[in-house]
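After the structure tokens below, expect a handful of questions from me.
Heads up, one of the protein chains got dropped from this complex, but the rest are sitting where they should.
Take a look at subunit A:
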Amino acid sequence: MSNEINCIALIGKQNNPLYLKNFSNTHPDLKYHYIAHTSIDVIEERVASGPKNLDLYLGLLYAMEDLAVYGYMTNTRVKFVVVVSVTEGIIRDADMKTIFKKIHSAYLSQVCNPFYNLDSQRSIDSKAFIQAIETIGVNANSKATMEI
């Protein structure tokens, strides 16, 4: 994984933001909120036009300026969005899938909390979850720097 993760975002099934973490220092949070929000359309179109047995991993959604947006949707229509910075190199889908799997498992742990309301439109404020997402981003990015 040679590309840095700039942002990880989780979007609820009613298209409400569940959690968004900005790992970059190049863009403000707002930018990633916009990006996450706009990716909803792409995900929805991808899912609607895709085959029925579409993989949860949706691949590259779009690239905007120097940012590439990758998408993933769980069976409960919770959307994960990862924004990476575009460099010349190829971004391997396997790497992206791994990151998404990690995010998914973090989300699963959150959902398994009996006190967590699945239908709630509030953003997730569980410390464990936030920690887990942070770890995913930081690990991926440190690995990226090491490879460089």
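One rule holds in what follows: contacts are C-beta pairs under 8 Å (C-beta built on N, C-alpha and C of every residue); 3 or more make two chains touch, one makes a residue touch a chain; residues count from 1.
Everything that follows uses one rule, which is that contacts and distances are computed from a predicted model.
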| item | value |
| --- | --- |
| Hidden subunit of the complex - UniProt protein name among "Gryzun, putative trafficking through golgi-domain-containing protein", "Dolichol phosphate-mannose biosynthesis regulatory protein", "Torsin" or "Prolyl 3-hydroxylase sudestada1 isoform X1" | "Gryzun, putative trafficking through golgi-domain-containing protein" |
| Residue among A:37, A:104 or A:143 touching the omitted chain | A:37 |
| Per the touch definition above, residue among A:5, A:73, A:91 or A:133 touching the missing chain | A:91 |
| Subunit A residues touching the omitted chain (full complex) | 14-17, 20, 29-30, 33-34, 37-38, 40-42, 45-46, 58-65, 68, 84, 86-96, 117, 119-121 |
